[in-house]
Every structure is written in structure tokens, then in C-alpha cells.
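Some notes on the structure that comes next.
Apart from one protein chain that is not included, each protein chain of the complex appears where it belongs.
Think of it as A and B in the order they're written, each chain with its own count starting at 1.
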Amino acid sequence: MSETLLFLIPLLPLLCAVVNMLFGMRLPRLFAEILAVTGVAGAFVLTLLFWGYAEGEGTRAVLFTWLNSGSVDIAFALNFDRLAAPMTLMVTGVATLIHLYAVGYMHKEEDYARFFSLLNLFVFAMLTIVLGDNLLVLFLGWEGVGLCSYGLIGFWYHKVENARAGTKAFLVTRVGDVFLGIALLWLFALTGTLSISAINAEASSLAPGVVTALCLLLLLGACGKSAQLPLMTWLADAMAGPTPVSALIHAATMVTAGVYLLCRFFPLVSLSATGMLAITAVGALTALYAASCALAQREIKRVLAYSTMSQVGYMFMAVGAGTVAGAMFHLLTHAFFKALLFMAAGIIIHLTGDENDIHRMGGLFRRGPVELFWVFLAGAVCLAGLPLTGGFFSKDGILLAAFTHPDPFYKVFWAIGVLTALLTAFYTFRLVYLVFAGEPRGDGHPHAIPLLMRWPLWPLALLGLLGGGLNLPAFVGGGERLHHWYAELAGRAVSASHVVEWALVGLAVAIAVAGWLAAHWRYRSYRPPQDNLVSRFLLSGWQADALVDRLFVRPFAAMARFCSIGCDRALFDGVLDGVARLATSWGGLIVQLTTGRMTTYLSAFAWGFLVLLGWFLLKLVNGGGH
Amino acid sequence: MATVLFYILGFILLAATLLCITRRNPVHAVIYLVAGFFALALMFYLLGAPLVAAWQVIVYAGAIMVLFLFIIMMLGLAPQETPAGPGWQRWGPLVLLSLSLLTCSLLLIFQDPAASESLGGYTLTPQALGEALFGRYALAVEVVSFQLLFATIGAYLLGRPLPKEEQK
Partner (left out) sequence: MIVPFGHVMAMAMALFVLGLTCVLLRRQILMILIGVEIMLNAASLVFVAASNRWQQADGQVFVIVLMAITAAEVAVALAMVVYLWRRRRTLVADDFNRMHG
């Protein structure tokens, strides 16, 4: 099979998106939904079929020459290599399950064509990021996911808050995109090419300062899409979108695009120790920040959103600590259990009659479908990192990488990661207890749960629980398959003495259990939420929105006001109006000459006659003087 | 002798005109003007235009000024005095204007060497005038007669009584 058939992987969802966009509302609903699911499922199947192309050096495929002008020659090219293949498989697989879930979730939605076409378009854009061979194609996908995210977050745009949340997401990620754009242009100026593999190959020939700067720019670009500090304010509000959107975009795919970018450019960014330190610091601090905020959130999806932010912080920590395999491992397991948790949250919201506040839930252990509690618990234990789950192994791998880093400063990050793990366990079980335990506290009427919303959760639960098998560490007898699959792309090999490894494992287990016990002790029987300074501070995300407002929005608004009222209205309009008024006033003076009285005009004649005579006289005098 | 007479007549003319323009009573003004016109007619005679002098008296002083008097009497404007003006603020600049005009023009007149040529010693006989008038300027005479016709018609039209509802 020719390698250009690889293009079918991203193009199939695109095609279905376009068809749904143009004809979706005219097709029967079932047809549109089947088309949407087929788009992604087909991509999944194709990825499996073409899996062999990814082995070895990978396969590069060119569809057409996109830009060709002078020294710029950019082709629309794909690179299906060992880094891209698992990511593609995860994206298409999870997307398929979520599409099925969405068919059930949105079955009452009238505007289904727009939803499914945006969802498919998003998958296309994400696949373009994953598979793109040069920075421009990647940037195309980058912007595409931003656009689709905006469209999907603000899907129910008739409510202004939803539209505003979409706009906020778009604008904040845009800031990151600017930095990515700068990095893109700079890389082009330095290397004359935008091909990722070429840049990675030439990375070692660049000056160290330049490499650090590029690393920081790429980091900032990644922060935007992955909702890390300082560009994280959009993720919590993005929960205004439908739950399938949250599951797909803000759990599994778009927020991991930043991690993927850094992994793609790992040969470049790993050359700069400062850059790696920055990446790890950003990841660790965000993880801690987000975990602390999740402790106080009241809406179920906001807890999960901050949890996502925190886990993506772990992935950044992994990249910064030098292990791409560890980052991708956590990325994959996190995709499974976080999508699972979001989809379960969607079911929970349906059951409580569109109630989002966990303090008004409760007692769902008996009320909902029988498997709801168990799948949610499966996702929760993965998130909390209870032993033997996929989440446990991936998180432990990251902490090990941080601990065993040659630079002893990284132990600080390790400590932050451990503390965050404790908080993670705590807030996870807080969520479980508040939602499922006790008596129902709300009074919403449950909606019926379609079957399609229920059974996509099972595969994800299994994958989450068993996902540890992807990269089981050696000291427990595993084969580290993911690490070996990535081969030279895997980054630093993480290993330590068995004692250290078992000690860290023991610490991780102890922390997870301690978090669970603390949550059990505090939340098993319900207590109303506290409203003190600390909880309000955490609830508002450390007042991040207020800070951004004060630092950027208000000065900008003031400047806009100055330009609009101060400059435009006062200065320009003032000058023009002043000139007009001056002309009018002079005109008013002059119009007094037209009195309509004959005597005035006769006087004018006489004065003019005097002027004439005077001129003759003057001419006479001058002429006589010569 | 004629020179002295000329200057006396000139003085009378200017004085009469000055008095004319400063009278409040329009009848007085007209009378003074008539006196001035008499003086002017005699000046014409001295300058060798006897026929013109005669016509000045007959037409100007005799017809036109009388017409003025007719209108004044008809409208009953005298002895009604015209309302007083705003005073010297009004006629100050105008007098200034007139004086400057006079000065400028006098300067212009006397700088020309032709001004010192002396007149006199020439008298146009009525016969010569008639030959010129009806010879070279016959067309002008016809046109002027047309104009008099137009004026007559116009004056008649303007003088028609107003329709009843427009009269105050």
C-alpha cells in the first residue's frame, strides 16, 4: 500500500466533518451520527492497519506542496513514526468511544450537525498536530484545535457565559500560539526549514542561548494549549461545554497537545538544561496549584478540569526530567481514565437532573445504573494512584524520573510531585464520597440514560486499570514495552537501585492510601462546605482570573479607553469639530455683513471705491518714486 | 470777472448742497438743492454750455425736483421730521470715508499736468449742439425716448392702487 494512503487517517474525519457541515441537517439524524462515528472509527482502523509503517524510522508521506516561494518549500507532509503512532491510536480510539457516547448524550440536541462536524473537525486538527511533519502543518492543526475548542465550548452559545468561556479559551491559548509562532519563525530563520525532523537533526548546531530561548518559547506555546501556568485560566471555565467535549478535548487530546509538542521537539529542548528545568518547574507548580484548587471546587466537572491541569503538569514534569516515554505513558493512561471520569460525570449530571454541584448530589450509589459507581471508582483509583492501576505506574514512573535526575535540584520537584499526589488522592476520594455516599441532597429529576452513554465506559475502565501493562517497570518484572518501542525517541532511561525504587513505590502507596483515608474520615458522612478565606481562595483558582484582569485586561481597557475617548474623540474629533466650529463662527461673523439693508451695501460700494482710489494713489506714488 | 463769478457760484453750489444733505425736513432739503442747481446751471453757462444750462433749470430743477416735492407732499412726509439717527457713531466713519475719498481724489486730480490747463473761451451754439445731437447721436436720442416710454409705463404700473386686501 502506498504511503500516501496514510493521509486517509486525518482526512477521513475531515471528510465526514465537511459532509456533516454541508448536509448534516438535511440528512436523517441517524445517518449524520453514523457518518460522524465512522469518520473517527475509520481512522482508528486505518491506524491499526498501517501500524507497520511506524516501525523503524517511521514513514514520511507527502500529499502536495503547500507553499513554494523562493527559499521556502513547505509540503503538506505526514510523519508516521514511533512517537506518533501510539498517540494517533489513542486519539482515534478514545475519540471513537466518545463519539458513541456523544450520540447518546446529545440525543436531545437539535443542532446535531454542527456538533458532530465540529467534533470530527477537531479530531482532524488533532491528528494533524500528531502526524504533521513540519511546523506549519503542526501549526495548522494547532490553530484548528483552538478553533474547534472555541466552537465546542461555546456550543450552547445562547447562554452568554458559554460563549464567553469559549472566547476566553481561545484568547488565552492564542497567547501561547503567539509564542509558538515566534518560535516557528525563528526556527525557520535559523535553519531555513520547517521540517521537524530536520530541525531536530540540526538542533545540536545551534547556539546554547538560542536553544534555551527556543525551548522557553515552545514551552509557553505548550502552556497555552495544555493549560499550564501562566496560561491556565481558561480550562476551568471551559467546562461550560457539553460533557463529551470536555472528555475529548480537555482530558485526552487538546490539553495533551502541548506535551506532545515538547516530546516532538525533545532533541531540541533537551539540549538546554535551563529549558528543561523550566519545563519541570512549570509542570510541578501547575500540578500543585491545580490540585490545591481542586480541593475546594463545588462543580463536578471543575474538579475534573483542575485534576486534568494537575496531571498534565505531571506530564510536563516528565518531559522536563528527560523521559519522553514516561510522559507519553502518563499521557496515555491519563487519557483513558480521565475520559472515563468525564463521561461518568456526564451520566451523573444526567442522573441528578442537570445538577453540577457535588454538594447537592449524593447517594448515587443506589440511584444510578449499577455499573456507574464501579466505573467511576475505577477511574478514581487510577487518578489517585492506588497500586497496580495504570495511573499508579505512570505517576510513579514520573516521580522516579524526577528523583533520579542528575541535577539534585530536581528532588524539590519530586517533593512537590509527592505532595500533589497526596492532594490528588484526597480530592479524588472527596469527589467519590460526596457524589456517591450518603443520602441524596439534591432534588433534581433524573433523565433517562441511553445505552450508548453507558457501555463506552467499560473499555476505558479496563484500559485504565490494565494500562500499567504498557510500560511496566523492570523492577516489578515488566518489559517496559513503551520505552522499548520509542527506542531512541524515549529520552533518558530511568533507573535506580532496587532499594530506591521499592522505597518510592512504598511511599506512593502510602500516600495514596493516606489520601483516601483522610477523605474517608472527612467526607464519609456529609458535612456542608466551609466558606472561609482559604476555601474561597482555592475555589477561585488562587484568584487567577482577578489577577489577569488586574494585570492585563484593565490596563488594556484603559488604553483602549484612552485611544478611543482620549485620542479619537477628544483629540481628533475635537480638532475637527474645533475647526468646524471656528469656520462656523467666522462665517457667523461674516454673515453679519449681509444685513439685507441697502445702506450697508452702499457703504460697501463707497469703501471699495476708496480702496480703488487708494490703489491708484499708491501706484502713482510708487511710479513717481522711480 | 468770469473767474470770480465761477468761484462764487461754486461756493454757492457746495454750500447749498451741504445744507441740503444735512436738513431734517425733506422739503427744505429739496429747496436748497434747487438753489444749488441754479448755481450749477450758471456754471454751465460760464463753461460755454448755454443750452445745457437752460435744460438744467427746466428739466432738473424744474421737473425732477418738482417731482420730488410732489411725492413729499403726496405722502405727507413734511413737516414730519425723520427720526433721529444713532448719532455720531453712525455718521462719524462715513464722514471720515467721504473726507478720505475727497482727499484721495483731489490728490489724484492735481498730480495730473492736464489739471492746470485752463478752460473757457469756448461756447457751443445751440445750432452746433443740435447738429451733434440729431446728427451723430440720433440713435442715442431714439433710445432715450424709448427709455422714457418704459419709464412712463413702469411708473404707471407701480403707481396703480393696490388691491383692497393689501392696503393697510
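Methods note: a contact is a pair of C-beta atoms (placed from the backbone, for glycine too) under 8 Å apart; a residue touches a chain by one contact, two chains touch by 3 or more.
Computed from a predicted structure; not experimentally measured.
K.L.:
Pick from A:Ser495, A:Ser540 or A:Ser603: which residue touches the chain that isn't shown?
P.N.:
If we include the chain that is not displayed, A:Ser603 is the one touching it.
K.L.:
If the missing chain were put back, which residues of chain B would it touch?
P.N.:
The list for chain B reads 2-3, 6-7, 10, 13-14, 17-18, 20-21, 26, 29-30, 33, 36-37, 40, 43-44, 46-49, 51-52, 55-56, 59-60, 63-65, 67-68, 70-72, 74-75, 77, 82-83, 85, 90-91, 94-95, 97-98, 101-102, 105-106, 109-110, 112, 114-122, 124, 128-129, 131-133, 136-137, 140-141, 144, 147-148, 150-152, 154-159, 162, 166-168.
K.L.:
Hey, which chain A residues sit against the chain that's not shown?
P.N.:
Looking at chain A, the ones touching the missing chain are residues 591, 594-599, 602-603, 606.
As a convention for this text, only the chains that are shown with their structure count from here on.
K.L.:
So how far apart, in whole Å, are chain A and chain B when each is placed at the average of its C-alpha atoms?
P.N.:
Centre separation, chain A to chain B: 102 Å.
K.L.:
Which bits of chain B are touching chain A when the two form their complex?
P.N.:
94, 97-98, 100-101, 104-105, 107-108, 111
K.L.:
Quick check: in the complex, which residue numbers of chain A touch chain B?
P.N.:
For this pair, the touching residues of chain A are 603, 606-607, 609-610, 613-614, 616-617, 620, 624.
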